[in-house]
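What you see is the complex with one protein chain gone and the rest in place.
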Amino acid sequence: MSVFEGFRFRHVSSPIHNRDPRVKFLYVLVMFIAAVMFNELPVLLVLFLLQIPFVLVAGVQRQWLRSLRGAMFLVTFLFVFNLIFGYISPSTIPGGVSPLEYAFAMALRFLVLVESFSVFFLTTSPDHLSLALEQSRVPYEFTFAFTTAVRFVPVLAEEAQTIMDAQKARGLELEKGNFMKRIRNYIPILIPLIVSAIRRSLELAEAMESRGWGASKKRTNLYVLKMKAGDFMLIVISIILLVSAIYVRYFVPLPTLTMLLPK
Amino acid sequence: MIEVKDVHFTYPTGVEALKGVSLSIRNGEFVAIMGQNGAGKTTLVKQFNGLLKPTKGEVLVDGVSTRDISIAQLARKVGFVFQNPDHQLFSETVEEEIAFALRNFGFKENTLKRRVTWALNLLGLTEYRKTSPFMLSGGERKRVALASVLAWNPKVIILDEPTIGQDHRQKEILRQFIVQMNAQGKTVVIVTHDVEFVAECSPRVVLMAQGQIVADGDAKRILTDPDITLRAAIVPPQITQIFLGLTDLGLPTNVIDVSEATKVLLEYLEGGKR
Partner (left out) sequence: MAIIETENLTYTYPGATKPSIRDVSLTIEKGEFVILTGPSGCGKTTLCRCFNGLIPHFYAGQLEGELTVARLKVAERPIYEMAQRVGLVFQNPENQLFALSVEKDVAFGLENIGVPRDEMRKRVDWALQTTGIQELRERAPHELSGGQQQRVAIACVLAMQPDIMVFDEPTSFLDPLGAQKIFEVINELNKKLGVTVILVEHRLDLASKYADHVVIMDEGKIVLNGKPREIFNSEAARLIGVGIPKATRLWQLLQENGIQLEGVPTSSEEAARLLREVLKA
């Protein structure tokens, strides 16, 4: 169950990890808007490269590269798809670039979108994130649901493993049989898991009520997120990025590889 | 016959749960694997039916290494009753639940029907044959889980923490049941930290601490030895604790049972009178 290892967040400290999640989210949003504004390959390349300093400062290179690898399947698909359609009807390509350049650009744009979110999640721990949610105007019920879900992921994963063991010990062979049989093999695992989840949520509800859930409309908070110098810097960077992107889009003629290469 | 040969086991998370465990269990024995939570008891017994395979060393069941046969094949011989029955109940009726394993093992329909009826009778569940297992009480669900394992008549039966959440009466019934199964020739292995329960059953005790076996032998000998119980961080039975507090009067300390304690004290007093 190594997938769920990622949820066991270690308390890492770096200039990026320590940033207020709301500010990081703003930055990601700006990245998103900027990426969507452009079809031009050189610009998208710049946007992609802009993420690398953040990744390095946060020290999450290995995980980031792993998420890049994970995205490759869809990226390749997008590339091929756009390439085919580009060749079929080259007149529909904006900017009049070659189908090859366009396909690269679209694939890269997707990568920029995905990777900026990836950096956000890699540098924000679940408790930090839930705290940010609490302090934004998100209703507490949603934040609580989010936090509780994250809290119980490793528990449910372990329970699924125990249930699988219990059924294997009764002769259940998950790998045997044709496709339909294999799906049915999972019923003895899913049902106990679901029943257990329902029982668990009942116990949780009892505990919540017994500790004053709903006592006051104005919940107070043990922690408070305070914006520091680094956060303001990131806000400034984001604003500069947004303004530059708008300026470049409307006032700067952009070179494309098609133009630069000899015909 | 189960043989554990210098077994080491490390979980994928890196936790080393077994650090060189060796042990033999003969057919028809009654063994209690004891120790604190986290000592490695459950990790050890999961090696017996192949759910876990040793990272180093080997486990032989009837002469065959657990690495060489499938879990399903091992399960046929080694039945495992998990601590929480809710981790296995999923059928629409108790009947179906008991039949599940029998179907997995390829029993013919006639034999299957007979076995199900037999198991229902044995555990006093006949009236619940067509009931949904989810409608039953906690104690009844435990019996369904036990019935579903006994139905296929494994040679060895492992019970993981069978006394948790049980009241005194339920534990007494369980104890008698275990004795009965053992008398019928089954090898019974219980994993438990319930010292009082073990004191009443008096089986062979294998005491574990931090992934190793620290003692293996007669329940009375082990549970009354203060050095051993300290090492394994377990609490001796209450009767033993009483006698450990009276050693200066020349009383023996290897007493775990209430009736025996009464006898010993009466004899001591008789002796005093003379």
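In order of appearance the chains are A and B, and numbering begins at 1 in each one.
One rule holds in what follows: a residue touches a chain if its C-beta (ideal position, glycine included) is under 8 Å from a C-beta of that chain, and two chains touch if they have at least 3 such contacts.
A quick note: this is a predicted structure, and the numbers were derived from the prediction, not measured.
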Which of the displayed chains are touched by the chain that has been omitted? A, B
For the chain not shown, which residue from A:R66, A:K176 or A:R219 touches it across the whole complex? A:R219
Of B:N110, B:Q184 or B:S259, the residue touching the omitted chain is B:S259
What does the interface between chain A and the hidden chain look like in terms of residue numbers? 8, 11, 126-127, 130, 144, 147-148, 150-151, 154-155, 200, 203-216, 218-224
Residues of chain B in contact with the chain not shown: 36-38, 137-139, 164-172, 193-196, 233-235, 237-239, 241-243, 245-246, 249, 251, 258-259, 261-262, 265-266, 268-269, 272
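Throughout what follows, only the chains that are shown with their structure count from here on.
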How big is the gap, in whole Å, between where the Cα atoms of chain A centre and where those of chain B centre? 46
Please give the residue numbers of chain A that touch chain B in the complex, ascending. 2, 159, 162-163, 165-173, 187-188, 191-192, 195-196, 199
Of all residues in chain B, which touch chain A in the complex? 12, 46, 49, 51, 70-72, 75-76, 79-80, 82, 84, 86-90, 100-101, 104-105, 134, 148-149, 152
